[in-house]
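This is the structure I want to talk about, given as structure tokens.
Note that one protein chain of the assembly has been removed; the remaining protein chains are unaltered in position.
Which chain is which? They are A, B and C, in the order written, and residues in each are numbered from 1.
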Amino acid sequence: MGIHFVSATADEVVAELEIGPQHHQAYGIVHGGVYSGMIETIASVGAALWARQHQQTVVGLENQTSFLNAVREGKLRAVAKPLMRGRRTQVWAAQITDDKGRIAADGKVRLISLEAGSAVAGETVRVQTVKK
Amino acid sequence: MGIHFVSATADEVVAELEIGPQHHQAYGIVHGGVYSGMIETIASVGAALWARQHQQTVVGLENQTSFLNAVREGKLRAVAKPLMRGRRTQVWAAQITDDKGRIAADGKVRLISLEAGSAVAGETVRVQTVKK
Amino acid sequence: MGIHFVSATADEVVAELEIGPQHHQAYGIVHGGVYSGMIETIASVGAALWARQHQQTVVGLENQTSFLNAVREGKLRAVAKPLMRGRRTQVWAAQITDDKGRIAADGKVRLISLEAGSAVAGETVRVQTVKK
Partner (left out) sequence: MGIHFVSATADEVVAELEIGPQHHQAYGIVHGGVYSGMIETIASVGAALWARQHQQTVVGLENQTSFLNAVREGKLRAVAKPLMRGRRTQVWAAQITDDKGRIAADGKVRLISLEAGSAVAGETVRVQTVKK
């Protein structure tokens, strides 16, 4: 998608995306899937960083994204922060703003924590370095 | 993303996606953003086809996607159907299944109907052919 | 709220509610919170019944409810069915229809499975009979 990470810790993740024609839907505004995907990505990175400190990994359960203001061009900035970080699940909230500071999208991701050695889709989970 | 449309009418949209490494998150399973984006795409196409019959266009408001079974490889098949098609908004439900018929994701998209001539992000909406 | 259970198994829960003035919001239509609450209730009962077969209990994580057609009076009928029942979480989908068969609301609930002996809000979880 072209996401560029600005910073990523277990407390906050910031990323940017330069809007191009590949991010547009038919009417020339940014496609909702870009916002949902960007929010899923940065929330997952933050949650994974926190989970790793507890020898866990995370897998996404739910993504809820609201589209607030239509954007055509420029740079999107997404910021994700934890709402709740537990041993069983985490919830991260994220907002995406455009160049003028208008909120383009607001979303929330719930992730489940997996102990190292759990099975996901037939393979054993290892605690590994998060790709950023 | 590599979505291939199998069929698209105002009553049902079916699309497929061949999973490749670009669809994986760090643990080798399909990234949640792929599911949210695929659901957003097919729901929007169906809603737009119905809206066009009423000289309207649609813009997405909300996307809610639940991730149900982790998938690593093969072909994803997504089917979207309308739950409600009104003059003000539409709600479409979609499910994505894998090669074995397991539900990978289940989602819902709410879209708002715009009359031709409405303004979105500073430009006038025209009723146009939906890109598929 | 006045929910009456028609049937409840680990595979399907059906409940009804006779609309009264206490269920209305200011404009005389059924309040959205009634739909969300009804969906939360029947999904939780179904999930709890399945969990009990595995010596688990469940606690709700997420509730997403779409309001589809405004209803003023008569009887609401809600049906919940499982979308996914795993050892870690369950997802149940529910629809509420009115007397004329119109869909009033459509929702989804994600619940987490807890082993007997887990702690929730400072108390130990026991596997117990579900109140219906």
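Going forward, contacts are C-beta pairs under 8 Å (C-beta built on N, C-alpha and C of every residue); 3 or more make two chains touch, one makes a residue touch a chain.
In this text, all values refer to a predicted model and were calculated from it rather than measured experimentally.
Student: With the full complex in mind, choose from C:Leu17, C:Ala48 or C:Ile96 the residue touching the hidden chain.
Tutor: In the full complex, the listed residue that touches the missing chain is C:Ala48.
Student: Which listed residue (A:His23, A:Arg77 or A:Arg110) would be found touching the missing chain in the intact complex?
Tutor: In the complete complex, the chain left out is touched by residue A:Arg110.
Student: Can you list where subunit C touches the absent chain?
Tutor: These residues of subunit C touch the chain that is not shown: 1, 25-29, 31-34, 36-41, 44, 48, 57, 59-67, 69-72, 109, 120-123, 125, 128, 130-131.
Student: Contact with the hidden chain only, please: which subunit A residues?
Tutor: Output for subunit A: 64, 66, 68-69, 83-84, 91, 93, 103, 106, 108, 110.
Student: In the whole complex, what residues of subunit B lie against the chain that is missing from view?
Tutor: 61-62, 64, 88-89, 110, 112
Keep this in mind: only the chains that are shown with their structure count from here on.
Student: Give me the rotation angle that lays the C-alpha atoms of subunit A onto its copy subunit B, rounded to the nearest 5 degrees.
Tutor: 180
Student: Averaging only over C-alpha atoms, locate the centres of subunit B and subunit C and give their separation in whole Å.
Tutor: 26
Student: Could you work out how far the Cα centre of subunit A sits from that of subunit B, in whole Å?
Tutor: 19
Student: Hey, what residues on subunit A touch two or more of the other chains?
Tutor: In subunit A, the residues touching two or more other chains are 61-62, 64.
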